[in-house]
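One protein chain omitted, others in place.
Note that the chains are named A, B and C in the order they appear, and that numbering of residues resets to 1 at the start of each chain.
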Amino acid sequence: MEFGRPVEHIRVRPGMTVGSLLAQMDEAGVLGAGKLGRAARILAKMFSDPDCSVFLSLAGALVPGGLRSVIRDLVERGLLKAIVTTGANVVHDLVEALGFRHYVGTFRADDAELLEEKLGRIGDIYVEMRAFVALEKWLRDVLKEVPADVRKAISGSRLIRELGLRLEDPNSIVATAARKGVPIICPGFVDCVAGFQLWTLSDELGLRLDPLGDLSELMNLVLTAERVGLVILGGGMPKHFLMFATTFRDGADYAIQITTDRPEPGGLSGAPLEEAISWGKIKPGADVVTVICDATIAFPLIVAAALEWAC
Amino acid sequence: MEFGRPVEHIRVRPGMTVGSLLAQMDEAGVLGAGKLGRAARILAKMFSDPDCSVFLSLAGALVPGGLRSVIRDLVERGLLKAIVTTGANVVHDLVEALGFRHYVGTFRADDAELLEEKLGRIGDIYVEMRAFVALEKWLRDVLKEVPADVRKAISGSRLIRELGLRLEDPNSIVATAARKGVPIICPGFVDCVAGFQLWTLSDELGLRLDPLGDLSELMNLVLTAERVGLVILGGGMPKHFLMFATTFRDGADYAIQITTDRPEPGGLSGAPLEEAISWGKIKPGADVVTVICDATIAFPLIVAAALEWAC
Amino acid sequence: MEFGRPVEHIRVRPGMTVGSLLAQMDEAGVLGAGKLGRAARILAKMFSDPDCSVFLSLAGALVPGGLRSVIRDLVERGLLKAIVTTGANVVHDLVEALGFRHYVGTFRADDAELLEEKLGRIGDIYVEMRAFVALEKWLRDVLKEVPADVRKAISGSRLIRELGLRLEDPNSIVATAARKGVPIICPGFVDCVAGFQLWTLSDELGLRLDPLGDLSELMNLVLTAERVGLVILGGGMPKHFLMFATTFRDGADYAIQITTDRPEPGGLSGAPLEEAISWGKIKPGADVVTVICDATIAFPLIVAAALEWAC
Partner (left out) sequence: MEFGRPVEHIRVRPGMTVGSLLAQMDEAGVLGAGKLGRAARILAKMFSDPDCSVFLSLAGALVPGGLRSVIRDLVERGLLKAIVTTGANVVHDLVEALGFRHYVGTFRADDAELLEEKLGRIGDIYVEMRAFVALEKWLRDVLKEVPADVRKAISGSRLIRELGLRLEDPNSIVATAARKGVPIICPGFVDCVAGFQLWTLSDELGLRLDPLGDLSELMNLVLTAERVGLVILGGGMPKHFLMFATTFRDGADYAIQITTDRPEPGGLSGAPLEEAISWGKIKPGADVVTVICDATIAFPLIVAAALEWAC
């Protein structure tokens, strides 16, 4: 067994940039810091490669957790080909675009009291339930403007684009993506507050969702890309959906994932990226790394470093 | 702050039944063992309550991981009102129903070698890729038999029932559920091998999925139930989808979940059931417990104990 | 890459014994259930092998968590050569032997209120602080009986044996081990309530701890054993101390560990047993398995199954 290079010790200086610290972590090369540094290097490569289409998948409380602008700014900078997401992150973005906010709470809340106060809890974040009442009203109004023949079989991505075109909040991911023509693919859109609201409106509006339409849109982007880079935050359906699409082109060229899920119970959310090689989702020899970390910590760091290095 | 009862120490005897050991864990009442014992007690209550509709949600590698018969037998015994699942668990059940098997492998596999050998890896489990070729052929044949007007907007649950009615494997969850009239609700069916296969067949067969149809079916069952019990294995879309449905009836009456995901990053998969109270998904004062454990360990144990006590 | 055997699905029957369920998990052979079943098989082998010295290491809240009798009964049955432990598990056993109990509490306690109520919290377990006052008084009385020349350099194991010989509680691990001549090796005894109490008494009693004495005792047992089996609950100092001792004999022959710690951050507590092979702590080819599980769940299960099979 041949030796690797020695572990170089990380050196901290007051006022150092995020990029310079993550470069040192990459030099250290081991444990969590080594993985974080390498993830930033791979992301910088994706951003620097003009022929690489970068796909971002989102699961978990990323928008409520403070990453809304980080994601939105990547869209604005033209660095993402598409986003694949749970419905929840779309809903959370819409809630803020409609003027509501998420609030700093506590994990140790009294949930029965929150119920009475009409506050929904997401970890240590609270959101007012009246935001969802406003959302339902707004959704109905927007959907009425969508042509009936579109409504009768509408993909998540088309629906989200229609919503985004009607939002004025410049900080909204959904609005920015619609303006920039970046699809937000959401094959499981029915699984969120808005999905349930669509269901209650479906008879009145003759509305049907078309998840195969999301797949067509994703496949088109994946198959026409020169190279494919995957950035996977959390697991769930977005991870599986995005990675399965790449099997049709012998796998992705670059991939990073950030998760705190464990591999041992066998679920896909916690599976290391190496496993994806066996399925043809990632090319053997591709540049990949998994960072075991809360995405609200790791993602801003690697984005900051990658932008510092690549842009 | 008032005292609880004392921790009673677990006593182990050779040849003791699963139920007698879990009863002792329930008596101990603390840490993981206490939660496991309590989960078994709550499950026994659900099974013993003739007015309780029990809903089981599945995410993760449960069928490949050896739980196929545990789930199938619950359906056969008439103990489940419905199953809400990822597509993957359906696909894994179909693969076995078509005569293929999952194999014991290792987490430390060489995935590039598995790719060459045409074996897909799920944790420490291998599956032959040719199983999916056979699945696609079979799916096409079955779908041709489904009336064209059904195909043009078919819910995941209807589709899975059609598949189940055409399977002969008595050990199949899908076949048993179809025979017993237990819906397998799968709002994100597009997110699995079969979902991608449906997409490739969709033009030829005029096929469209209708996830709002899954929601209608689930809502009907949830709204007409006297009491609702939730059994949640893993998180993901099935957990969210099932629990959101219960908000329309002021929450579930009983709930247990088994997961190894962490609550701190804020994702729903790792959220404790208490959080669901704030959203109206679970009634304040309901009988709930979260067991932090691999579901392949905890679920057979609590099912064995609950059947021993309740049946 | 050659195929393993197929995954056999677990079958649950009401009234089945723990051993019969864990045998099925072993047959399934994958994910957590497969590891649990295999751990029970390995433990049964250790118990059945008359030339195998079994060493149990303890870290974490095992006694407060309800495992006191499980451990004590293994000592009583003569199945353990020695126990290596944190001081805390000794203290918790002593507290119960002196007539105090641990109480069922909650993880969501108000800790400032507990402080006022003089209750210490361990997860969801409470213990009265007055128990430690009683412990200190008792310790002083016992130590005065220990000859002064022994006190001036006393190993953790010798000290614990002196304590055990003066306890009358038949359910005590410490008392049972003293009666049966099973050493309780505690190289870090200073790190517990009793350790701090010894420090306050040290001038008065001319007391000094001798951790190298613990090492001598352990080495003697490890070096004279025909075969060595390791049962590791939690990690910490007991795991490291016990496993390092086996390097002097080319490693252990059998080993199981139960932990919820992660391997990725690189700490020994979460390290898989395979890593120990590189250090010579475990023989290449030895029968080893790591179960990722709360020990209060997994340990009673594998003990029950191993006793059912082996005794």
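Here is the rule we use: contacts are C-beta pairs under 8 Å (C-beta built on N, C-alpha and C of every residue); 3 or more make two chains touch, one makes a residue touch a chain.
Computed from a predicted structure; not experimentally measured.
**Student:** Pick from A:Gly34, A:Pro211, A:Gly235 or A:Gly267: which residue touches the chain that isn't shown?
**Tutor:** Answering carefully, the residue with contact to the hidden chain is A:Gly34.
**Student:** Even though one chain is hidden, which residues of chain C still touch it in the full complex?
**Tutor:** Output for chain C: 59-61, 64-65, 86, 88, 107, 109, 111-112, 114-115, 119-125, 153, 187-193, 195-196, 198-199, 202, 207-212, 214-216, 219, 234-237, 240-241, 244-245, 260-271, 274-280, 284-285, 294-296.
**Student:** For review purposes, identify every residue of chain A that touches the missing chain, sorted by number.
**Tutor:** On the chain A side, contact with the omitted chain comes from 1, 3-19, 21, 24-25, 28-34, 36, 61, 64-70, 73, 101-105, 109-110, 113-114, 117, 119, 123-126, 171, 260, 292-298, 300-301, 303-304, 307-308, 311.
**Student:** What is the set of chain B residues that contact the non-displayed chain in the whole complex?
**Tutor:** Per the touch rule, chain B residues meeting the hidden chain are 30-32, 108, 262, 264-266, 292.
By definition in this document, only the chains that are shown with their structure count from here on.
**Student:** Going only between touching chains, how few steps reach chain C from chain A?
**Tutor:** 1
**Student:** What's the call on chain A versus chain B, same or different interface residues, using the half cut on shared numbers?
**Tutor:** Same: when the shared numbers are divided by all numbers used, the fraction is over half.
**Student:** Taking each chain's centre as the mean of its C-alpha atoms, which one lies nearest the mean of all protein C-alpha atoms here?
**Tutor:** Minimum centroid-to-centroid distance belongs to B.
**Student:** Between chain A and chain C, tell me the centre distance in angstrom, where each centre is the average of that chain's C-alpha atoms.
**Tutor:** About 43 Å separates the centre of chain A from that of chain C.
**Student:** Between chain B and chain C, tell me the centre distance in angstrom, where each centre is the average of that chain's C-alpha atoms.
**Tutor:** Between these chains, centre-to-centre, one finds 35 Å.
**Student:** Per the centroid of Cα atoms for each chain, what is the distance between chain A and chain B, given in Å?
**Tutor:** It comes to 25 Å between the two C-alpha centres.
**Student:** At least two other chains touched by the same residue of chain B: list those residues.
**Tutor:** 61, 64-65, 109, 114, 119, 123-125, 260, 294-296
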